[in-house]
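See below for the structure under consideration.
One chain of protein is taken out of this complex; the other chains stay put.
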Amino acid sequence: MPSNNSNARALSVILVVCSVWSVLTLAGPARGQMSQKSKAGTATRADGLTAWQQIYSVLTHPRCINCHTATNYPQQGDDRHRHFANVIRGPESKGVAGLNCASCHQQANADSTGVPGGHKWHLAPLSMRWQDVNDQPLSSGAVCRAVTDRSKNHGLNGPGLLKHHEEEPLVLWAWNPGRRPDGTMRTPPPLTHAEFVAATRRWIEAGMPCPQGK
Amino acid sequence: MATYELNVNGQRKRVNVDPSTPLLWVLREELKLTGTKYGCGISACGACTVHVAGIATRSCVVPVSLIGNRPIVTIEGIGNDRVGRAVQDAWVEKDVVQCGYCQSGQIMSACALLKANPKPTDANIEESMGGNICRCGTYFRIREAIKSASGQLK
Partner (left out) sequence: MRATPKVENDMHLNRRSFLRASAAAAGGLVVSLYLDLPTAARERNQVPPAKVYPPDAFVNIRPDGKIVIQVNRLEFGQGIHTGLPRVLADEMDADWTNVIAQLAPAADVYKDPIYGIQLVGGSGSTARSFQQYRELGAKTRAMLVAAAADRWRTTPDQCRTEASVVHGPAGQSATYAELASEAARQPVPTTVRLKNPTEFRLVGKPAKRLDSRPKCDGSLKFGLDLDLPGMKVAVVAHPPVFGGRVKSINDAEARRVEGVLDVFEIPLVRGTGVAIVADKFWPAKQARSRLKVEWDLSGVEAADTAELWSKYRKLGQSPGIVAATQGDPAAIDKIALSNRLVAEYEFPFLAHTPMEPLNTSVRFDGDAAEVWAGSQFQTGDQMAVAEVLGLKPEQVTFHTEMAGGGFGRRAVGDSHVQREAAVIAKRLRGTPIKLVWTREDDVQGGYYRPMHFHRIEVGIGPNGLPVAWRHVIVGQAINADGPFATVAITNGVDVTAVEGVADTNYAIPNFHASIHHPKVNVPVLWWRSVGNSHTAFVMETLIDELATRARMDPFAYRRKLLKPEAKKPLRVLDLLEQASARWRENLPRGHALGVSCHESFGTGVACAVDVSIENKRPRIHRATVAVDCGLAVNPLAVESQFQAGLAFGVSQLMAKGAITLKNGRVEQRNFDGYAPPYIMDAPVAVDVHIVKSVEAPTGCGEPPVPVISPAVVNALARLTGKRYRTLPLVSI
C-alpha cells in the first residue's frame, strides 16, 4: 500500500507540473514537447471542438482563406473577389513565368503601394484548399479534416501544426497584413495571433477533434 | 531619404531617395531610364515590368527599399541578351506595336516566359501574358511574335 507520503509527493509533483505548465502557457508560446506531456490534463473533446471553431474562424477569414483556394487563382479583399490581372496558381502554386506571385509580392508589405508581402509569398497547395470550386468556404468539418490529414498537410502532426501557426511567416502575415492601395489597413482575423495559437494548443491537447458531418 | 546601391543592366548605380519610392520611379526619374512605363501604379497592367534577379517584376509596386542587391534588368538592357534580342526582333518583324506604350512591359514579360520555357504552348503564352494590358489591343500579334521568337530560339 502506497504510503501517504508518496501519495502526497505524487500529488505535489502533479500539482507542480500543472502549475509549471500553466505558467509556461500563460507566458507565451510553449514548446511542442511540453504540450505533449501536458495533453493528459485539461482539454476535453468539447473544449477541443470549441477551440477548433475559433481556429476555423481564423482560417476562413479573408486574410487566410484568400490563398487557400480550390481554383487556379487566388482571391483578394475582404469580399474575396478573384485577384485582378488574371494572376493564376501555376504548376507550383507560385504563379507562372512572367506573372509570378513574386512579380509583385516581395518579402515584406509594401505599404506605400498597397501590396502585401511576406517570405516566399505563394498559394497554399490545392491539398490545403479550404473552399470549393465555387469559392465557397468548406464546412468546419471539411477544413478540419484537411488540416489534420497528414497526406495533405505536408506531414504535420500536432506539434508541427502548432509550430506552423506560431511561426510560419505567411501565417504571421495575417496579423500584419499591411495597407491597401487606398491607404487603409487590411482587416486582421477575428482573433489575435496569441489567441489563435492558444486555441491551436487547446485543440491539439484535446486530440485535434473535428466536428462530425460533412 | 536613404541611399541605395542598385545593380541596373549590369551597372552599379547609387541613388538617394525616400525608401518608399517604387523602383519604377527610381528607374525613370533618378536613373532617367524611361523605357519602363507607368500605366496604373497598382501592378494591374504590366507596363512597368522589369526583371529582378531574373523574375519578371512589376516595378510600380516594389519599394526600392525591398530590392537589395538583386540585379535589375530593364527594357534598355534586355537586348543584350539572346532571348531579349530575339523577342525584340520578332516584335519588329511581326509589326506588333501600335501606340507602343505597353510594349516594354509586354516584351519583358515575354522574355521571362521564353527564358523559363523556350517552347511555350498557346495556353502557356496566354497565362504568362495574361496580366499585361494593351489598350490598343495588339494581343493577336503579341501571340504571333512570341511564337516566332520561340521558333528562333532553338
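A and B label the chains in the order they appear, each numbered from 1.
To be clear about the criterion, a residue touches a chain if its C-beta (ideal position, glycine included) is under 8 Å from a C-beta of that chain, and two chains touch if they have at least 3 such contacts.
These figures come from a predicted structure and were not determined experimentally.
Asks: One chain isn't shown here. Among B:67, B:83 or B:129, which residue touches it?
Replies: The single option touching the absent chain is B:129.
Asks: Of the residues B:6, B:55 or B:142, I need the one that contacts the missing chain.
Replies: Only one listed residue reaches the unshown chain, and that is B:142.
Asks: Residue-wise, where is subunit B in contact with the chain that is not depicted?
Replies: 1, 17-18, 20-22, 25, 28-30, 32-42, 44-45, 47, 74-76, 79, 88, 91-92, 95-104, 107, 122, 125-126, 129-143
Asks: Suppose we count only contacts with the excluded chain; which residues of subunit A make the list?
Replies: Against the missing chain, subunit A presents residues 84-86, 112, 181-183.
FYI, only the chains that are shown with their structure count from here on.
Asks: Between subunit A and subunit B, what's the gap in Å when you average each chain's C-alpha atoms?
Replies: Computed value for the inter-centroid distance: 36 Å.
Asks: Touching subunit B in the complex: which residues of subunit A?
Replies: 84-88, 90, 96-100, 102-104, 106-108, 110-115, 117, 181
Asks: List the residues on subunit B that touch subunit A in their complex, please.
Replies: 20-22, 41-46, 49, 55-58, 60-63, 66, 109-110, 112-113, 115-117, 124, 127-131
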